[in-house]
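A single protein chain has been omitted from the complex, and every remaining protein chain is retained in its original position.
Now for chain A:
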Amino acid sequence: MRPFRYERAIDPAGAVALLAGSPRAAYLGGGTNLVDLMKLDVARPDLLVDIRGVTSRSIEELPDGGVRVGAGVSNSDLAADPLIRRRYPVIAQAVVSGASTQLRNLATVGGNLLQRTRCLYFQDVTTPCNKREPGTGCSAIEGHNRDLAILGASPDCVATHPSDLAVALVAMDATVQTLGPDGGRRIPLTELHRLPGAEPQADNVLTHGELITAVDLPPLPFATRSWYRKVRDRASYAFALVSVAAAIDVADGLVRDVRIALGGVAHKPWRATRAEDLLRGGPVTEERLRRAAAAELADARPQSDNAFKIPLARHVVVRTLLDLASDAR
């Protein structure tokens, strides 16, 4: 690991100012991904600004019936929170399906959203990687790509975003609040992460020094029946091959509203708007679910080793929504 200075921020504005003045500085939250990447020499900050003392660790109800989650809340505390478990079970479930308790105890909500891809080549500084070193090429396209993208990839990068939490938040239409050198702004979760295009080095739209301070969840009454299903190579403690976060509102046999997001398939959590649009207004039948899932995956392009993900994603969408609709889960 390379030497670095360490400073503890006193307040959010102070943290932002420290980063704004240091182009190679990074925020330190739980550190579970960043410290690992520093050991691997992938991340090379010259200054760590510890923000655990300045980002909120509280979860509170908002006047509109939504919920605000402080960016400093640990993943474990988020999953155990009674309000979250009751109103947005998909979020609690997504969190506990990721990592281990030891990691979730350290990891923060803000840091979870900003963790980097686990593409093997990104983490191996001896190999070319456009995300790590722009212009060097993508080793994964002709290498080990079984875990990587089937949707929205580019000739420069086929990485996937590893977060489970982000998939659930995208399905719930969450918004992140940030504070940057130019002030605060709100970014819909669906627009926080980006597709790789020709600039895979940028995972998201945040600028250097922009700090996530909170995640706001809008009121969504039917999310009390929501579910996160994660398919992986082992029963626990593994990243998703494919995951789905879903909620469905059925009245008089018809779909009044539905939320679907996929994980493990793209450079960002993939909101399945095409499938949602096809499902609204009609009955919940296996046939209609199959058609909606097929439409969502119509543009999917497999890598050399992951064609299995396309039917897998379709099946997981269909099964999860059928279970939710029939309450048979």
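List of remarks:
Everything that follows uses one rule, which is that a contact is a pair of C-beta atoms (placed from the backbone, for glycine too) under 8 Å apart; a residue touches a chain by one contact, two chains touch by 3 or more; residues count from 1.
The definition used in the following text is that contacts and distances are computed from a predicted model.
Chain not shown in the complex: UniProt lists it as "Oxidoreductase", one of "Cu2+-exporting ATPase", "DsbE family thiol:disulfide interchange protein", "Carbohydrate ABC transporter permease" or "Oxidoreductase". Across the entire complex, the residue among A:Ala15, A:Ala43, A:Ile59 or A:Ala79 in touch with the chain not shown is A:Ala79. Across the entire complex, the residue among A:Lys39, A:Arg185, A:Arg256 or A:Arg301 in touch with the chain not shown is A:Lys39.
Interface note: of A:Asn105, A:Ser154 or A:Gln201, the residue touching the hidden chain in the full complex is A:Asn105. Considering the complete assembly, chain A touches the hidden chain via residues 1, 3-6, 28, 31-32, 35-36, 39-40, 48, 50, 52, 76, 79-82, 85-86, 89, 92-93, 96-97, 99-103, 105-106, 235-237.
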